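Note that this complex is displayed minus one protein chain, with the remaining chains in position.
We call the chains A and B, going by the order they appear; numbering starts again at 1 in every chain.
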Amino acid sequence: MKTLCISGAVALSASMALACSDQSGLVLTANDEAAPVAFVTDITPPASVPFDVTLTLCGTASAEVTFDAIMPAHQHGMNYAVDVRQVTEGTFHMENIVFHMPGLWELQFDVKIDEARYSYRGEMMVP
Amino acid sequence: MIRFILPCALGLSALSPAHAEKLPIFDAHIHYSHDAVLSVPPTEIVEILRKAGVRKALVSSSDDRGTQLLLEAAPDIIVPALRPYSRRGQTGTWMHDPATIDYLEDKFSKFEYEAIGEFHAYGDDIKTDVIQAMIGMAKDRNLILHHHGDREALDLIFDTWPEARVLWAHSGFEDPDDISDALNTYPTLWADLAYRSEMASYGTLYEGWKALFLAHPDRFMVGTDTFAPERWHYVGPHADFSRSWFEDLPDDVARKIAYENAETMLAAK
Partner (left out) sequence: MRLLLLLKQAVLLAGASTATQADILLSDAEIAQTLQHGPWPQVAQTDPSNRFSGNPNAIALGQTLFHETSLSLSGDLSCATCHQPEQDFTDGRARGLGKALLKRNTQSLWNMDQFRWFGWSGDTDSLWAQSITPLFHSDEMAHSPQSLHGLMLGHATREQIETLTGPLDTVSPEENAANLGKIIAAYVETQRSGQTSFDRFRDALAVDDLATAANYPKDAQRGLQLFLGEGRCSFCHSGPNFSNSEFHDAGVPYFLAEGGVDEGRHAGILALQSSPFTLNSAYSDDPEKTGAWAVRNVRFNHANFGMFRVPSLRRVMHTAPYMHDGSLPDIAAVLDHYNTIDMERLHSDGEAILRPLNMSQDQLDDLAAFLATLSDDG
């Protein structure tokens, strides 16, 4: 049996992502000036314990999001794929992220909006 | 609207392909270095390769003796490549050591090879006298270059020798877009997928990788990369892993990646 298994990927059409008036989160760096403003919940992740993060894509009607993360200093990634799901319009929930070591982690989001593809980067420090 | 979220349920058969007939494998990235020779004898190696359904293997070894031992034990399987290292642990220094050239010349005077490599070189390393001389030796003998390094180094190799046949180890550890760009730029570039598992999850290819394989069906091959002696015992599991995601490709593309591309690369002299 072949199941289609796209863990860590989700596609959605949200009418308009609002919730961008309050950008109290960690603003992500995009690879392209045309990319919509994006930010995630600003948290201090626990070491080797699952945690969740919410991504907000401002003013975006429809997007496909994948998430991954690496530890640049040690050139390794995560041991688990991450479940991505939409919570409300324009916001995505990444569930069960595990940063299995203390130190600096780089968050990587790939976002597909219609035909355009953007990548975003952010950093989090695990104490 | 959410189009799909499917949890990666672990199926019993996810890593053991359903095909009754195992696709034969050309393992294009394998080492039999001095420490492995001491712990896994050639007879056992040959048994491992045959059991895994590996019909050809591009073997390179630090100090080369291992390659010659295997060639003797299984000339039908082993395709010899010459590594420019007389010991393991020279991956960052060899290009600054003129003794490398003597070493290569000595080996060429004694044995036949199909490739030079796997050698490690990044960026400007390619401009060193040692690597320039090595590329010259490959050119004289029309040998494949099995290169482990970044795109910049790859570009410099093709600057030095535009007609080179290059096998890019680990596909440069690049992502599908960048691999695709390199393949589009150089028609005589092939890419091995050694030590990479991110193309698939339990038998299902990720979209970007699948598109890459379908766009360049003639350019990829698999390899186990036996970087520690114990990993010879991974040749079988690795072949099974490859076969598990081959199932997600059209039969002809699967066959090409399994062994035909490597054979075509060797024949393309």
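Note that contacts are C-beta pairs under 8 Å (C-beta built on N, C-alpha and C of every residue); 3 or more make two chains touch, one makes a residue touch a chain.
Keep in mind the model is a prediction, meaning the values are calculated, not measured.
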For chain B, residues in touch with the removed chain: 7-12, 14-15, 35, 39, 88-89, 91, 120, 170, 173, 195-197, 201-202, 225, 227-231, 233-234, 237-238, 241
Touch residues of chain A, complete complex, unshown partner: 7, 47-48, 50, 73-76, 78-83, 95-96, 100-103, 127
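Here is the rule we go by: only the chains that are shown with their structure count from here on.
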Distance between the centres, which are taken as Cα means, of chain B and chain A, whole angstrom: 33
